[in-house]
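The complex is shown incomplete by one protein chain, all other protein chains being positioned as in the whole.
Showing chain A:
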Amino acid sequence: MVRLTPILRYSDYFHMPKRYVERVKFNGTVIEGNMNVIPNKTIKYNDPWIYTHDPPWTDLAQRRNDPRQGQRRPQLVEPLKTWDFFRGDIVEIMVGKDKGKQGNVTAFIRELNAVFVAGLNLVEIMVGKDKGKQGNVTAFIRELNAVFVAGLNLEVQRISGGVIAASTIAVKEKPLIAPYQIKLIDPYDGKPCTIEWRYTAEGELVRVSTRSGRIIPKAPTWEETFDYAKKKTYKPGPGDTIDDELKRVTFQPKLITVAEELMKANGIVETRKRGPVYIY
């Protein structure tokens, strides 16, 4: 899990334990520091977390949520009943410059109802020391949102992990808000449609378009995360257990408590009588 480069999105991390995410969101008290001239003031911090495009454990998100920044406006996000968009789905954009174009979902942020589509709905950002100069684009790396311009901004920045980011104009995907600005495509029509979640005959919850009644399947990349592309193709590390070991049943139910069974197994013999116990 990379903490410095905020390139990958939340949806790549949905297998993270929720406790970790909650732990990372700062919620507590901050003691103001002033070199001990005046008695320190403790700032109690109770405002909810403001979600940014970066995951909450990154530095940028933490800075945005710094308690010393004063009162913050609440984030107004519509609470949706169901979330319909997964990674790899083909989707059509209904709003903006790229209206009518179809693309793949690369990432999504559920807390903001935001969906990022590959290469569409872009925004240009001026970054770097040669800001304001014009030049010809020689190359670009879409995954890094980096654009190389001929002869300008020749410094190369290295962030830990070996990522090179050298650009004057950075191209960034703008997120689209889920139920309105984006629509899933009916696979048999090729046109945008609204969705319901229904149960199949086998009992599986599945997306069904209301217009044609056809099932929209999940793309094979839907369970892709930062660690693995598919659960079955995960290549485990040295400390993990085998699937067979996991599923092997060693439990034999006996009429004995856990503690007594462990005592038997370790040869601990208790000859003392247990005294009276009071419960109150």
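Convention: contacts are C-beta pairs under 8 Å (C-beta built on N, C-alpha and C of every residue); 3 or more make two chains touch, one makes a residue touch a chain; residues count from 1.
Here is the rule we use: contacts and distances are computed from a predicted model.
Per its UniProt entry, the chain excluded from the display bears the name "Large ribosomal subunit protein uL29m", taken from "Hemoglobin subunit alpha-D-like", "Queuine tRNA-ribosyltransferase accessory subunit 2", "Prolactin receptor" or "Large ribosomal subunit protein uL29m". Touching the chain that is not shown, out of A:Arg23, A:Lys99, A:Lys191 or A:Lys218: A:Arg23 (per the contact rule at the top).
The residue touching the chain not shown here, chosen from A:Trp83, A:Tyr199 or A:Tyr234, is A:Tyr234. In the full complex, chain A makes contact with the omitted chain through residues 1-4, 15-17, 19-20, 23, 46, 48, 57, 74, 76-79, 160-161, 226-228, 231-252, 255-262, 265-266, 268, 270, 273-275, 277-280.
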